[in-house]
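The next block holds one structure in the form of structure tokens; read it before the comments.
Removed from the display is one protein chain of the complex; every other protein chain stays in position.
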Amino acid sequence: MTSFDAIIIGGGHNGLVTAATLAKAGRKVLVLEAGREVGGAARTEEFAPGFRVSSVAHLLNRLHPEMVKTLELEKHGLQFARADFMPSVALSKDGPPLVLHGAYGEVLTGASASEQSAWKELRAQLLRYAGILKPFLSRRPPDLAGMSLLDTASLGQTTLTLKKLGKEDMRDFLRVLLMNVADLLDEQLADIRLKGLLAFDATLGSHLGPRSPTSLLGLYSRLAGETAGAAGAQALPQGGMGAVIAAIRAAAEKAGVVTRASAPVAKIIIEKGRAVGVALDSGEVLRARTIVSAINPATTFLDLVGPREIDTGFMRKVKNIRMKGDAAKLNLALDRPPQFTGVDAAGHRGRLVIAPSPDHVERAFNPCKYGEFSPEPVMEITLPSLADPSLAPSGACVLSAVVQYAPYGLKEGWDAGKPKFLQAIMAQLEAYAPGIGKCVVHAEFLTPADIEVRYRMPGGHWHHGELQADQMLISRPVSGWSGYDTPIEGLFLAGAGSHPGGGVSGAPGLNAARRIIAMKG
Amino acid sequence: MARQIRKKPASKTANTVVSARIAAQGHFRTLRLGTPFQPRINALARTQDWYNWAGYRAPHSLWDEELEYFAIRSQAALFDISPMTKYRIEGPDAEALLNRVTLRDVAKLKPGRVHYTAWCDDEGFVLDDGTLFRLSPTRFRLCSQERHLPWLLDSAIGFDVTVEEETEAVAGLALQGPTSFAVLRDAGFAGVEKLRIFDLADFPHDGGIVTISRTGFTGDLGYELFVSADKALSLWDRLMIAGELRGIRAIGYTALNRARLEAGLIVANADFTTAEHAIRADRLRMPDEIGLGFMIDLEKGHFNGRRAILEARAKRKLRHVLVGLEIEGNIPAEHAIVYYKKSQEVGLVSAAMWSPMAKRNIAIASLERPFGDTIAEDLWVEIYAMRELQYQKLMKRAKVVARPFIRLDRRTANPPADF
Partner (left out) sequence: MKVWDAIIIGGGHNGLVNACYLQRAGLDVLVVEKNDWVGGAATSRELTPGFLYSNCSYVCSLFRPEIMRDLELPRFGLQVIAYEGGAVFTRDGDYLANYRDHDAHRREFARFSKRDAEAYDRYARDVTRQCRFIQPLLMRTAPDPTSLRPRDLGELLYLGKKFAGLSAQEMALTLRFWTMSISEFLDEYFETDVIKANFALSGIIGTALGPMSPGTAYVLLHHYMGEVDGSVGAWGYARGGMGAVTKALAASFKSSGGTIRTGAEVDHVLVSRGKARGVVLAGGEEVHGKLVVSNADVKRTFLKLIEEKELPDIFLRRVRNFKIRGSSGKVNIALDSLPEFPALPKDSPVYRGDMHFTDSMERMERAYDDWKAGRWSADPFLDMVIPTTLDPTMAPPGKHFMSCFVQYAPPKVNGREWTDADRDGFAESVIAQIADYSPGFRDRIVHMEVRTPREIEAEVGLTEGNIFQGELTFDQLLFNRPVPGYAQYRSPVGGLYMCGSSTHPGGGVMGAPGRNAAAEILRDLAKSTSHMSPAHDVI
């Protein structure tokens, strides 16, 4: 039997990135994936005969450049050009839509001249501020207990970047840092469609409304991401998100990583406070010097390690990680492409957003605080088969939508609530794309409860833990253990539950691998 | 969306949980509860000198603190320990849970045995110390100074075990002193002579059961008795009647506190600050810093704070040490500052007295390492003795000495002696 230096639990994109990076550094690495294939929530799956779709994540906007470089993904077929950048379309029921072209609205159309110049200014400001936070993405959060030289240097660097802003810009940066997005938009913009789109983007994937303080951070975190070197740009790979996974997997395998699918881990084996191996559901035991969990931190500690091997305070912190998702995924198999009112052909290939105003987003958010779904949900829609006909039978179309707010813990239970919420979503779609309902051949609707089961994501939360200010940086996944290592020697975390969080970036996986290499693990 | 309608309160409650809750409202009228022994203690309380022990009305002294102390050392003293916090921990995983929570190896604690232990938070700081009674293979009682229900319940996640707070339900008595065995025997607790130090056993009493352990907080021959609250008074009477000729006396805390200091025992939140109560981060203490390092069992598997304790030991991060001091002269050095070479401040005395048994001026002090650890010479205490509105300042030599300050063979003698 081959022996491995490192075992990675979980073959999602972060697990594969860690595996590939470790393998490139000379480690013998085994990836254990519970499902039938690797890729986690970034797979491309068939959901109706002939119709394929990206499973949960359906857009690329933050694949980390250092990861792309380290894994040489471009050699493995993952390459984007400016022409691939998708526009964002703020849909409107009764008028022409507003469109952000290029990399997050380098050009804005459908808005007044004054709004265009206001947007230009705001966009530049947001990109400047997001740029300050960007270096943090590819670093371990600073360790408060004993700031290392590297930590201090990285903080120092941030301060220097801050200084470069100029006095007034720096003052504004410090003021708006933890602000709510709605206020900032009200201060600088007038068009509620544009404000609605930005409010949606800031709160997508989090349990916040645009009026919740700190919600602006969501926008920064989006704009700190980049595609083909352009901040805020988004693209859809040919073949869906599965193509990204295929490229990472190819890089990993080339580096010698062994992947085993259908190999769910039942237990992480701890001996004298040290992780020494894993036991599979089948009873098979595999041992390695380093164990990396690229799955949810709560699952890792509460189920795989178990409370007996960790301290009570740590367990409390892990249990306190908030990870109840509010986003649902709707995949529609349509017999023909839908027509969204006022949207041109290029727009249909973009990201279509239903979020008519910040107040609308806020009203959609309200009920989810009490375990109720939004009666008028907000959503982002893509029609991936328009650019990639391989995803649907000829003449047919795939619609993929991420919809909010669908609280994981629906009070009435999702069995009863699911058809009602689907009805509410379809009503919204019908309002913006009249006649779409009649084109539906098949609908696959995943609530957070479904996502939890299917993709082993507790709470159905794609960040594996709310990405809010109090669960970021040094507090992610829990305070005191934000640097990818854990209280268990030899056990590391590498998933989205760790800094800098979820979305298909590979940054947690890359940072974790770097940490393991630094620790000689 | 329809506007939220007002939530009216219910006029009548059918719910028994709610009615029980409402029935308990009146507690605000009695801020200091009596213990189940209160009628007897009230009858004996000549000094009416009370203090607040965890919300209970407890006596500092009952009639004469000097004589109460000598009752411990020469006769038999009865001290009400009912206010002590008590948790019942029961279930197939009770041993595993307690092994995870506390420092010592609970697997080595056989049913029918008691041990003194402590428990820590993740950073290895002591949350409390206390006694753990193994009542059966799967049933334990944990007694402590502070309250820990959330900590115990959270620790119990993933263990097949129930944790219940039973402070009010269970009454406790400490019967301490040379004649304590004779009192119990004469009270008809047949077989009590078989109890060795730290043994416990159940005995019939008044149609119920009393659990007697050969334990105590005095360094003397002594026992602790636990009984359900409704049998408390009959137990008291049974002991007092049987002990009359053996000089049994009810006592208050002042006397007990002297005896415990002679025995070298520490008190949470007197000699160290418990981790959940320390507002100032530098007041936290690891077991090695308060003389409880002996409890730490690194062989038994994981327990709370293990990682931090190991790291502190390895990186020499232990900053304090708790020591016994013998101080020249006979003036108690309570809360005196400890100096090295009469000038450098190195610590503080937390408890001190002139010991009538040891005939030594003793103290417990917390020092900053290396003082008290590798440097034990040339230590001094500055005593501020207030005498008729003037401080008499005394600089006295202090010597680090082993605890306990007194060793009484009768404490552990088998069979216990019939004084």
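Going by the order they are written in, the chains are A and B; count residues from 1 in each one.
Everything below uses one rule, namely that contacts are C-beta pairs under 8 Å (C-beta built on N, C-alpha and C of every residue); 3 or more make two chains touch, one makes a residue touch a chain.
Just so we're clear, the structure is a prediction, and the values are computed from it rather than from any experiment.
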**Report entry** Contact partner of the left-out chain, one of A:R175, A:R336, A:K420 or A:K438
**Finding:** A:R175
Requested in this report: Touching the absent chain in the whole complex: find that residue among B:A24, B:A314 or B:L389.
Outcome: B:A24
Query raised in the report: So which of B:D49, B:D199 or B:E276 would be touching the chain we can't see?
Result: B:E276
Query raised in the report: Where does subunit A touch the missing chain, residue by residue?
Result: 144-145, 167-168, 170-172, 174-179, 183, 187, 208, 211-214, 316, 320, 322, 362-363, 366, 369-370, 468-470, 474-475, 479-480
Report summary line: subunit B positions in touch with the non-displayed chain are 3-13, 15, 18, 21-22, 24-29, 31-32, 52, 54-55, 123, 146-150, 153, 165, 276-279, 281
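Definition applied: only the chains that are shown with their structure count from here on.
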Requested in this report: Find the geometric centre of each of subunit A and subunit B from their Cα atoms only, then give the gap between the two centres in Å, rounded to an integer.
Outcome: 53
Report task. Over in the complex, which subunit B residues touch subunit A? Could you list them? Result -> 1, 96, 100-101, 121-123, 151, 154-155, 157-159, 301-302, 304-307
Query - List of subunit A residues in touch with subunit B within their complex - result: 270, 273, 302, 306-316, 319, 375, 487
